[in-house]
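Missing here is one protein chain; the remaining ones are kept as they sit in the complex.
Which chain is which? They are A and B, in the order written, and residues in each are numbered from 1.
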Amino acid sequence: MIINHPLLGPRDAAEFVYLGDAALLHRPNKDDENAAQAFLEYQYLRDNPAGVHRELWYHEQGDRSWLVVTRNTLTHEITDVQLAKDVARAEGRSR
Amino acid sequence: MRYSAFQILKEGITGNKGWKPAWREPEPKAEYDILIVGGGGHGLATAHYLAKEHGITNVAVLEKGWLGSGNIGRNTTIIRSNYLLPGNEPFYELSLKLWEGLEQDFNYNAMVSQRGILNLAHSDAQRDAYTRRGNAMRMAGADAQLLDADGVRNMVPFLNFDNARFPIKAGLWQPRGGTVRHDAVAWGYARGADSRGVDIIQNCEVTGFQMQNGQCVGVHSSKGSIKAKKVAVCVAGSSSRVMEQAGLRLPIESHVLQAFVSEGLKPTIPGVVTFGAGHFYVSQSDKGGLVFGGDLDGYNSYAQRGNLPVVEDVCEGGVALMPMIGRARLLRMWGGVMDMSMDGSPFIDKTSIPGLYFNGGWCYGGFKATPASGWCYAHLLATDNPHPTATELRLDRFMTGRMIDEKGVGAQPNLH
Partner (left out) sequence: MNSNELSVVMNQVASDAELAQTPLHHAQLEQLAAHTQTDDAGILLGERGLTGQLVLRIRGDLADASRAVESVLGLSLPDRLSFHGDPTDANGCALTWLSPDEWRLCCPIDRAFELEKALRNELSTIPGVTHAIVNNSGGFTLIDLSGRDALNLLKKSTGYDVRPHRFPIGKAVGTTFAKTSITLLRVGENQWQIWARRSFADYLWLWLQPTSRDYGLHILKE
């Protein structure tokens, strides 16, 4: 698989480390009333779709950036790559 | 028809005209006592033991494809019970005992070959860990022997013992481990279940669950709606996809694992050898091909095929362990989709929906578990109580903190 890094161009997937579903960006608030249940779901439960999946990849052998990659788990086709920083920023959650 | 040497002789003399198909191809009835979703090894084993051990025969197995089309037909055929933790080891030892009597049990030649399995240790710490594991195995009634470096050398002299990074210091040897002809397991269980009246329905995809007052009362399928008192899902690899139709999210990710077969070589490797430090394990098939595999590709996938970096990694591990295979050619390779559970251990449990049961999360250790999985799932379905060896394989263990996070059962997605 080739991941088209937004800053660095096409890179072999072997340069990256995979973390999983990009929902992991949305860590629950520990002070919420239902925090225990929210953290259980955050930590252990997955949508695990067959098809389009947004997921986190870390460019360990490159510029050490986190990416949000949109990839089809049935075909491995990658349709979109963004810096995780930009994704979080767009949600108003980062500098 | 009972298979025997006499039967072969008789059929041989009479022109082999008396053989019958090993199972029927029935149309689904309107209602069953138990519907098993998924006609893989585990589903068929469940049906077989429901009929044979519990006398429940008004059962159907629904299979999307054909028998043997999933992971039961695309694995590396290893059986073993070399686990450590109390939630696992008695279960896998039950499985190994069932393997030992399997061919007599379902009257089918599954080529169960107890040629032994050897885990290699490369440091004092790892040898100590294997000592502990071996003791845990023996306490659960399994067999285990700790070999020193000379013991390993006597058994498999062709390994690279003096690798600078991973010198071979010891080995944990389980003589009763080995290999089994994988798709014969599916066929044998299918035949066993069918002969007792279970309907095995192929090319029948489940498209949804019938719900009534919050209870599961059947399924919708490509062959129409079928009612059932109990619905037992058993579709490892596709668990999330199927259970999503019931509105359940699972502690599972689907990952792809690749396996490989080399060209046929002279008999060389006596049993199964695992080189965990190098992400490589190997056995030799009866036809002579080296059957080997390694790590997951490491990302969510339903594609049943992997990518080249892992092919390279597995082959490097193999050549590091056994330099002599450097010139062997790969004959074929394939990928299977694994239910990777969040702690590396499986589930055999009721769900939060009455009437709906779940079996899955086998990571890449499902094949060896086939008989015990069927045995325990059948027990759960028949009695509504978990089998004593499967009491820990619960869906709610992440909530209660009773994870079974055994190292060496496979890679967990949270570590990738």
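One rule holds in what follows: a contact is a pair of C-beta atoms (placed from the backbone, for glycine too) under 8 Å apart; a residue touches a chain by one contact, two chains touch by 3 or more.
Just so it is clear, the model here is predicted, and its values are computed rather than measured.
The missing chain, though absent from the view, touches A when the full complex is examined. Per the touch definition above, the residue from A:7, A:36, A:52 or A:90 contacting the chain not shown is A:7. As for the chain not pictured, it touches chain A at residues 7-12, 14-15, 60-65.
Convention: only the chains that are shown with their structure count from here on.
The residues of chain A lying in touch with chain B in their complex are 1, 12-14, 17-21, 40-41, 43-50, 53, 55, 71, 73-76. Chain B meets chain A in the complex at residues 238, 240-241, 249-254, 298-303, 307, 309, 342, 398-399, 413-414, 416.
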